[in-house]
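The structure appears right after this line, and notes come after that.
As you look at this complex, bear in mind that one protein chain is not there, while each of the others sits in place.
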Amino acid sequence: MRAVLELAGRHRLRAWEALPWAAALAAFFVFPNHLAFGTQLLITVLFALSLDLVLGYAGIVTLGHAAFFGAGAYTVGMLAQHLGWNEPLSSLAAAALVAGAIGLASGLVLLRTHGLTLLMLTLCTMALLEEAANMGARYTGGFDGMPGLGFQPLLGIFPFDVLFFRSQYLYALAVLFACFVVVRVLVYSPFGQSLTGIRENLLRMHAVGAPVRARLVLAYAISAALAGVAGGLFTQANAFVNLAVLGLDRAAGVLIILILGGYGRLYGAFVGALAYLLLEHALAKAYPTAWQLGLGLALMAVALYARNGILGIAASLHRRLGGRRAA
Amino acid sequence: MDVASVLLGGFAAGMVLFIVSVGLSVTLGLMGFVNLAHGGFAMLGGYAIALSMREWGLPFPAALALGFASVAALSVVLERLLYARLYRASELDQVLFTIGLAFVMIASVTLAVGPETQTLVLPEWLRGQADLGFIKYRSYSVAVIVAGVVLALALWLGFERTRYGARIRAAVDNRRMAESLGVDVQRLFTVTFAIGSGLAAVGGGIGAEILGLDPQYPLRYLAYFLIVVAVGGLGRVTGVFFSALLIGVLDFVLKIYFPKGGAMFIYALTLALLLWRPQGLFGKRTA
Partner (left out) sequence: MRAPLLETRGLCKSFGALEVARDIDFRLERGARHALIGPNGAGKTTLVNLLTGALQPSRGSVLLEGDDLAGLAQAKRVKRGLARTFQINQLFRGLTVLENVCIAVAERLGVGGSMLRPAGKRADVIGEASRLLEMLRLQGDAGRRVAELPYGRQRLVELAIALGLKPRVLLLDEPAAGIPSAESHILLDAIAALPADIAVLIIEHDMDLVFRFARRITVMVSGAVFAEGSPAEIAANREVRAVYLGSALDA
């Protein structure tokens, strides 16, 4: 059966999948002066990718994903500031652990609900963390955050601070790649398939005997840990952390990025982040209001006409062109 | 500050929250439509009211009527043209669409009027202090409270005593059942949406002195409006009224006594409450 072959080969790597990574490496040589921007881009891709796992695959609509980005960012910041724990890799692991634990704990209670209540609860959880970071000024630096953090050389060899864009860029790329491999393996596994099932039809998923809540909580926690890694990278790359890592702006921003790129298709995070950050870079500083207007219109258009984002449009164009050739 | 004036301040804030949020609650209950742009209607109304008074010298009541009518009309247009396409869409699409709409509203207002905060030029009779017998308090806040209570009573009567209200209640409780009894829920929604948006506009204007009024308003207070609705229970006028009062007073009190941790307390409380009763404090448990 053709369908069996298709399903059996679906997880195999395709040639074009090398493209983003090749492009990222090429950018390293071609744009040596824009590597700081490149690092932010890679971090954003990772954050959006983590959201894709819960939103695109498991279908959990959350307005509070920045909670985990922020948890990771503050973990790295506080470890460096107060404990002098500033070895990059291990502090990143700590960020994943803390964010994952928060994801697990909040997921256990939140994911009993759905719809508007769930939306509200994700929002409240994030706001709660934001207020906590604001209040615990002794530990978090409050409103001003923690500026001027220092980190040890990567692996003890490569110098690591805001001035060394090159090692940072490659470091962020390597971390993104490792996380991407994790997500890719997950989404093509039976676990990933069952998340898609939950998204597509909850009622049926219960009726085939799947432990729905456990699956959701697990996916939520893994996604939170990955978002925590993104947040940790953010702190390391910028050498500071402040309340902006936790706000509604960031949560809505990453949602928008993923949607614009196309959710539930892994590479949407890449395309969305690239398009969004480039446009933002070009427009937001000079014409902030026009940027917001355009963004708003784009979101409305996506919701009304192009639910699958840029990649979705590309896929349907491809299908149409391919179809015509075949005919 | 003494207890009475703290309570009055909290009541006034609660009334504003009520007037703005009540429409959101009813439309959510009716159609399950997650309208994150609701605060945008409040802001647009606030601008219409503040500007028409300042630029055209419209008297306060006339400006309120204008704000109500213009925003209600705008909302009908938006509802028929755009919202209506998304009733069957996923929650995610609704969230995106309405966030996008909120952005558009924010940006348009910034472009047209500018980013600065607008102030309401209050008429003479609302400035100064009102003597309530036991206390002297800002006439304006007292007027807001009176307006809120009157409105709540009117809405309550409309809900409980008119056929229109009965239809809304039936549709909120069980949409399928209401439809099979011949209620045109779609029509009901359009009208309710318009009234709710108009009320939000009035709330945006009246509340300008309390919540402030600038282009960032829709997103800044989004969480608060949603909390009021979620705590009050979807589609319940009385529920929204009490939850708005509760949140208003709590917020006011906490801001005075714990200027830094107040909001955190409210979020934590909401979290705990919704975990305990997902249907809200005053909502009915469905199924």
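All chains are identified by letter, namely A and B, in their written order; residue positions are counted from 1 within each chain.
Keep in mind that, in the parts below, contacts are C-beta pairs under 8 Å (C-beta built on N, C-alpha and C of every residue); 3 or more make two chains touch, one makes a residue touch a chain.
The structure presented is a predicted model; accordingly, all values stated were derived computationally and were not measured.
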Displayed partners of the chain not shown (whole complex): A
Among A:48, A:212, A:274 or A:302, the residue in touch with the chain that has been omitted: A:212
Touch with the omitted chain, as defined above, among A:91, A:167, A:194 or A:242: A:194
Given A:36, A:93, A:186 or A:244, the one touching the chain that is not displayed: A:186
Contact footprint on chain A, counting only the chain that is left out: 1-4, 6-11, 185-186, 188-194, 196-197, 200-201, 203-212, 214-215, 218
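In this section, only the chains that are shown with their structure count from here on.
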Complex contact set, residues of chain A against chain B: 55, 59, 61, 63, 109-110, 112-113, 115-117, 119-121, 123-125, 127-128, 131-132, 134-135, 248, 252, 255-256, 259, 289-290, 292-293, 295-304, 307
Touching residues (chain side chain B, partner chain A) in the complex: 28, 32, 34, 82, 85-86, 89, 91-97, 99-108, 110-111, 219, 222-223, 226-227, 230, 234, 260-261, 263-264, 267-268, 270-271, 274-275, 278
